[in-house]
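Here's a structure for you.
Complex shown without one protein chain; remaining protein chains in place.
Each chain carries a letter (A and B) given by its place in the written order, and its residues are counted from 1.
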Amino acid sequence: MDQSIRSWRKGGVVVAAASMALALGACASSSNNSGASATTSAGAPLVIGASISLTGDFADSGKAVQRGYQLWASQVNAKGGILGRKVTMKLVDDASSPTQVVSNYQNLINRDKVNLVFGPFSSLLTVPASQVAKRYGYSFLEPAGGGPKVFAQNLNNLFFVQPAPVVKSGDVFADWVLSLPAAQRPKTAAYTELDDPFASPIAENVRARFEAAGIKTVYKEIYPAETQDFSAIMAKVVSANPDVLVGGTQNEDAYAQVKTLVQLKFSPKFMFLSNGANSPLEFPSKAGTKNTPGIMSAGDWFPGSTAPGSADFTAAYIKANGGTADTIDNSSAEAYACGQVLEAVAAKTGKIDNATIISTLHQGSWPTLLGNLTWGPDGAPSGSFNLIQWQGGKLVPVFPDATAKAKPIYPKPSWGG
Amino acid sequence: MSIPSVLRGGIFVAALVTLPLLGLQHWFLNLLVFVLIYATLSSSWNLVGGFAGYPSLGHAGFFGIGAYTLALIFRDHVLATGYEPFVLLPVVGLIGALIGWPIALIAMRTRADVFAIVTITFLFVVQTLAFNLHDLTGGSQGTALPIPPFNADHYEVPFYYVLVALLLFTMGLTFATMRSKVGLSLVSIRADEDKARGVGVRVIGVKVLAFSVSVGITAMVGAVWAYYESFIYPQFAVDPLITIAMVLMTFLGGRGTLWGPVLGAVILESGQQVLTYQLGAVQLYLIVYALIFLVIILLLPRGILPTIEDRLRLYRRRRRTDAAPDDWPGDLAAPSSEADTATLLGGGAT
Partner (left out) sequence: MHALVQGVILGILTGGVYALMASGQTLIFGIMKVVNLAQGAMVIMAAYLAYGLFTRFGLDPFLAIPITTVIMFGLGVGVELLFLRPLRREDKSELSLLVTFAVALLIEGVLSVTWGTTYRSINASYANSSWTVGSYQITVVRFWAFVLSLVALGLLFWLLNRTRFGRAVRATVQNPESARLLGVEAQWVSALGFGLGAATAAAAGSVYGLLYPFYSGSHYDLISRLLSIVVLGGLGSVGGAVIAAVIVSTSSAIVAATISPAWSEMTFFVILILVLLIRPRGLFGSVNRGAI
């Protein structure tokens, strides 16, 4: 057994050496690292850190968030920064991993000592990250974590920068349907829901309201995320023959549901898809442009919005990234809005530290390009989304009347225009 | 066990134990927590994949089982001291081992490649169950663990020590195994299972034991991880990438060695965390992982430690051409643990 013992010793030495190197490296970098100073003296740059998914499953949306943050930073610096301080964004990649996101915020807060932080992409990463921010007293403005579990944490430092919790995005559809005269309302409803924190709760909320108003549920199905084949599910929808189909969806399943319904030659009178159908370019391309008219969805920002800062945002975005207003991902707008909120806090209070942000944002209404936002004690915003509908190949807001640009079309035209 | 080796082992333990007391920064302790997690995971995988030679690709399933078990036990629980989850860790480990037992019985009747298929399948089954059993696991919405009421100043420290304890336990187990009959049996199984059976090694019993212990430890690490993250989702708690990391780290450091997996974890986990953070969008991390894997398997198939050991032995052998071969089996045998088997099975001198 001699060689085994020798290997242990060698192994022990190597591991010890590696660990020492690591420790020395850590001490060295932490003592050398000046990072951002914690002083708020005028002129010192305001460093805002955020971990976003630049690789991995959330990469495409993560990059949209990155564009939003960076666009805002350049816009605000062109206006002189915040309280005379130039904004620097320190953005790092979490590879769509909750392990990495925790480490990233640890590093941002404790090693690089950033002044403020913004949130990552998706509720999945927001939840663990918000805990880290809370532990060290940092405010947590986040553009993309709006699932119920985010607010169930009851963190007073967290602010979800969208008009309402994601769960409520179907409510505006329910509002509209229930505002119709009884004779024109749907009598039966089917619910096809993706098992996902962003998707099925939306449909479930709608279902609760519809059932309370007497609209009968003739079919409900919650399907898992890997479902690729919707033929079985949609076939059952067809045989139930509902007046309204409420889809709690993300993107891919929304496209698949539409395609399958076209194949099965069934077109419900009312159709709502919580996600997927609110994507200005992807939806017509994946589901077929002539199949889109009449389908409804929910959204916060839309091209052509007249909310505060929207026109500037659109123009600057196109200038920096090319494309048209229709190619702008909502996530960029939401990220941009985080910055707008910061600007507003600075303007109102004359200060921009974490404690001020946390105490100020729980009251009042804050204008952004998503509309005016207000927050409750758990960080949930108390506004509502816009009901948007496909008309003539474009997405237009149709309800509530204050933001509507067209009247809603119903019943939904049949497939193929 | 010679005195110098006890000394080095002791230094290692002392270093681990005193590290947090040096006033290290939070982010570094955070890094150490993750390194320890993977070091323990790799060491436990080593028992099955390194020693017994059965490449389990489904250990992440047990990681997830441990995570969800802890979440279930503490659902809607308000913690008093915050140490309750740690106290209940052995229960989680036992549950993991008990689930692993029948799996091992079914899976280890087959050859190594089918064994891998079964374990991968098990992984996907666990993941599917985690998604579908809403009432138990919260489904895709994830499930929360109670927030530990530890002071923000030394939040990571309890986790650190618990993980150190787990790592030392696993390494101690590995050490004891290497020197015991069970260890020799495992090695003989890896070299040639049929011969081992012929010689009278209790093949099934030993394999199943190794597997159950290995997954029990994995489950405990999963529980600690869940507690540290405070919130778990099915696709992250039961993630094939965790298995890949364990396997890769063990291979890098050296399968079937005591320190190999730990070395692999130190190198890869800290490297990955640091690189992902510093280099911004490291688009290529999956490619880099895969390439490291392929390079190791093809060029350094036995891992860093055994390769270093071989080189050193070769060097020493050249220098000792005159010396009498007075230690047995020492220099006479080929530099691998297979040598012990050959001696054992081939009827060496005893």
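Here, contacts are C-beta pairs under 8 Å (C-beta built on N, C-alpha and C of every residue); 3 or more make two chains touch, one makes a residue touch a chain.
All of these numbers come straight from a predicted model, not from anything done at the bench.
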* Hidden-chain contact residue, picked from the options B:Ser5, B:Gln25 or B:Thr128 -> B:Thr128
* Consider the whole complex, including the chain that is not shown, and state which of B:Val247, B:Val266 or B:Leu305 touches that chain. => B:Val247
* Kindly state which of the options A:Ala174, A:Ile233, A:Ile295 or A:Leu395 is in contact with the chain not pictured. => A:Ile233
* Among B:Gly53, B:Pro85, B:Gly142 or B:Pro158, which one is in touch with the chain left out? -> B:Gly53
* Absent chain, residues of subunit A that touch it -> 55-60, 195, 221-224, 226-229, 231-233, 235-236, 239, 251-252, 255-256, 259, 262-265, 285-286, 288, 291
* Interface with the unshown chain - residue positions in subunit B -> 53, 55, 57, 106-107, 109-114, 116-118, 120-121, 124-125, 128, 131-132, 240, 244, 247, 251, 283-291, 293-294, 297-298, 301
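We adopt the following convention: only the chains that are shown with their structure count from here on.
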* Structure fact -> When centres are defined as mean Cα positions, the distance from subunit A to subunit B in whole Å is 37
* **In the complex with subunit A, residue positions of subunit B that touch it** => 1-2, 4-5, 8-9, 11-12, 15, 19, 24-28, 30-31, 34, 128, 131-132, 139-142, 144, 147, 152, 155, 175, 178-179, 225, 228-231, 233, 236, 254, 257-260, 262-263, 266-267, 270, 273, 276-277, 280-283, 285, 304-306, 308-309, 312-313, 327, 329-330, 335, 337, 340
* Structure fact -> Residue set of subunit A touching subunit B in the complex reads 1-16, 18-19, 22-23, 26-27, 30, 54-55, 91-95, 97-100, 102-104, 106-107, 109-111, 124, 127-128, 131, 135-136, 147-149, 152-153, 195-197, 201, 224-225
